[in-house]
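One protein chain is absent from this view; the other protein chains keep their places.
Going in written order, the chains are labelled A, B and C, and every chain counts its residues from 1.
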Amino acid sequence: MSLRQIRRKIRAWGRRQLYSFFSSLGTLLSHRLGTLMTILVLGIAMVLPLGLYVSVKNLRAIDLEREEWGTITVFLQLGAGEEKVKTFAGRIGQERNADVVTVSPEQGMEEFSAVSGFGQAIDMFEENPLPWVLQVTPRQVENEKFEETVADLGAWLEGQDGVDLVQVDYKWLKRLAGLLELGDAFVTVLTVMFSLAVVVVIANTIRLDVASRSDEISVLNMVGAGNSFIRQPFLYSGFWYGLLGAFLALLLLNLSMFYLQRPLTQLLDAYGNTFEVMGLGGRGSLLVLLAGGVLGFLGAWLSVRRYLRQFRLEDPPRRS
Amino acid sequence: MSLRQIRRKIRAWGRRQLYSFFSSLGTLLSHRLGTLMTILVLGIAMVLPLGLYVSVKNLRAIDLEREEWGTITVFLQLGAGEEKVKTFAGRIGQERNADVVTVSPEQGMEEFSAVSGFGQAIDMFEENPLPWVLQVTPRQVENEKFEETVADLGAWLEGQDGVDLVQVDYKWLKRLAGLLELGDAFVTVLTVMFSLAVVVVIANTIRLDVASRSDEISVLNMVGAGNSFIRQPFLYSGFWYGLLGAFLALLLLNLSMFYLQRPLTQLLDAYGNTFEVMGLGGRGSLLVLLAGGVLGFLGAWLSVRRYLRQFRLEDPPRRS
Amino acid sequence: MVTFEHVSKRYSGNVNALQDVSFHLDPGEMVFLTGHSGAGKSTLLRLILMLERATRGQIVVDKRNLGKTPSRLAPRIRQRIGMIFQDHKLLSDKTVFDNVSLPLMIAGMRYPDIRKRVRAALDKVGLLSKEKSWPLMLSGGEQQRVGVARAIVGMPPLLLADEPTGNLDPELSEDLFVLFRQLNAQGVTVLVASHDLALIRAMGQRVLVLSHGRLVDDIPACDVGRLRP
Partner (left out) sequence: MVTFEHVSKRYSGNVNALQDVSFHLDPGEMVFLTGHSGAGKSTLLRLILMLERATRGQIVVDKRNLGKTPSRLAPRIRQRIGMIFQDHKLLSDKTVFDNVSLPLMIAGMRYPDIRKRVRAALDKVGLLSKEKSWPLMLSGGEQQRVGVARAIVGMPPLLLADEPTGNLDPELSEDLFVLFRQLNAQGVTVLVASHDLALIRAMGQRVLVLSHGRLVDDIPACDVGRLRP
């Protein structure tokens, strides 16, 4: 083949691509309501895994304020001096990478009388009978290793001089572990289901699209269109469906987040800290759009390939 | 019209119905893969609201062990006699419909020394300085009214003779309220989304079905078929789609529940009580199947009606 | 049976398919309709079948004024007319038998009766052996004859045929026209649009000639010899 011929072929190929591109757009636009409905279905199918993902992401972030679950209460021996206690607390903070809150015997007594509500009892003590107490919370631990870390730290603390008793609230830890396992199981079930849903919805849409245009395909086949020429507009359609579906999903996601922001903030205020709901972010959104387009393309490809087979002639038997 | 004519007409109508019924079944069976995919999409769309419903139902049931959140601690005045305390506790149980646990000063001191870990402190008291304590938990309260009920009960208790201090753990109550509000918001968002999804999926499926058979419709129209004759097979198809989709949804739901049973049980064990995961039950399942069929029928009706319009001639202008 | 009075039909895009057409068909008459391609023959037949509404004028079919008939009654009118379409209009996902039985299914007839009638109709067009075939497995002429069978299976009092011999060889074309004459002899009113002037001349029946939407000639049976291409 001469260079000129090759160049001509490439140009012809480009023109065919352009034709397919515009033809697919034209089809989508000429069936406006149908396109809209398909995109709606796709958007809903896609918003669910996204919503799940964002929820888990936010839950993980909430978990991080784990004073709730993972605080270890350390009772020091009676009569420890303030200086020594502060040094010890500093050492824990540095060596074991943990937040330490010290509670002096006086603070303890105040709290005790406040909680128990019998202030008059205090007067009966000539000397404060309470020890120094340290509340120790590990910092920057990954959620998965959290239980382990707390148990470790507890054991270490027990071995230190001047420590009378170490109390780890395992009840809450067990709950957390159960909750996380449950969440993981949920994520597995739902992710499998939704991935299936997205693939099936796109493949089914393109399948019905192809079926409703089977006459067109058969005519194209008869007037000499190659498989790629026939396939192309459907692949573009699939791409558009996927892209627009992903776009709608992002829209729905952000709307939902907006709607959920108030009760979420309220809930988190009750937990005593303010919290910004995290979305997908710009890069995440771009990725979702891309994934939508690619998924649509793939779904269309699967459907069309299956369908085109019926126009295929058997090939002649190969001779060796 | 004579009776015989009427009877003949009714018979003809019945035969047409039979024809439509079998024709719709035949169409579904002849496109097996397509039918399967459609049902898969519908099943997935339907399993989501169902799963949500079942989850909420089970969560509500877990909430019922609300000692966790709603217990009121009542400190009685020092020196109250055991007899009087027990009578008071019985009165609360009866009049206010609440569970009451009495803690004697001795039990209180034991607990105190156990929790605080300084047993030696006990020896210092000549007389036990702790009062009688009652732990009061309301029984059989609906979740929505729970906060209110607890506040009420607290106020009532405060007004009673011999009561020194009433402590309601509002921090947990606020969390519970926040959680419930969040759950409600979620339910609203998801329910709206999924109802939309089910309707749109069915309408879209039937729409594409109708579009891919538009030739058939136009031919039927030309050879004298009335609108109802043309519409009938599609309505039956819609019904089948909906019914089978609902069936698949129930299947998926039960599978998921089976898969989630183990981690759920584990979690609930951590909460200290055994718990049977509740499904939809026989009547609920029947209702879901029925709803699926009806929804399918409706979706088909909407789609076909819209589509048939294009074969309608304008009517002649009415003269008055 | 069919009366047109000053009927015009204008399609969107300023196409005047029919202009001021008037004629009358008596019950039991057999008439041919001819004219160049695009003259308006199919349009005329579609108006009788109520697939379109006339833009102007009055059409009376079977004593019913179509202009005043609401569209919901159109199926009832179509059920009393057998129409052979120019492009066959068969359902490709139904067998030949099911295609032909459609009008009877629509009428809600009993299945044994349907069976008898459909097989009789297929026999008349020589396709009894193909009753279980699919339309796509038939030759062009065979498809056309299935369309004929579907049109006559309901024994309608009015039979319209749009170019029914376009895909038939001369022998079959003649057979078909003979079949039309037989039906006509049994009292069916027959209106056939056709290009086959030789055959029309041989049949010796009244001929309507359309040209550019106008009825330019109405040749009585005795005078059919003057029909020229």
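Everything that follows uses one rule, which is that a contact is a pair of C-beta atoms (placed from the backbone, for glycine too) under 8 Å apart; a residue touches a chain by one contact, two chains touch by 3 or more.
Remember, predicted model here, so these are calculated numbers, not experimental data.
Taking the complete complex into account, the chain left out of view touches A, C. Within the complete assembly, A:R16 is the residue of A:R16, A:K57 or A:R96 that touches the hidden chain.
Among A:V101, A:A155, A:V192 or A:V219, only A:V219 touches the chain that is left out of the view. Residues of chain C that touch the chain left out of the display are 11, 13, 15, 34-38, 41-42, 86-88, 133, 137, 139-142, 145, 162-163, 166-173, 195, 197-198, 229.
Against the chain not displayed here, chain A makes contact via residues 11-16, 19, 27, 30, 215-216, 218-227, 229, 312-316.
One rule holds in what follows: only the chains that are shown with their structure count from here on.
Central chain (C-alpha centroid nearest the global protein C-alpha centroid): B. The leading chain pair by number of C-beta pairs in contact is A-B.
Of all chains, the one whose Cα centroid sits at the greatest distance from that of chain A is C. Separating the centre of chain A from that of chain C, both taken as means of CA atoms, is a distance of 66 Å. Averaging C-alpha coordinates per chain places the centre of chain A 24 Å away from that of chain B. For chain B, the set of residues that touch two or more other chains comprises 215.
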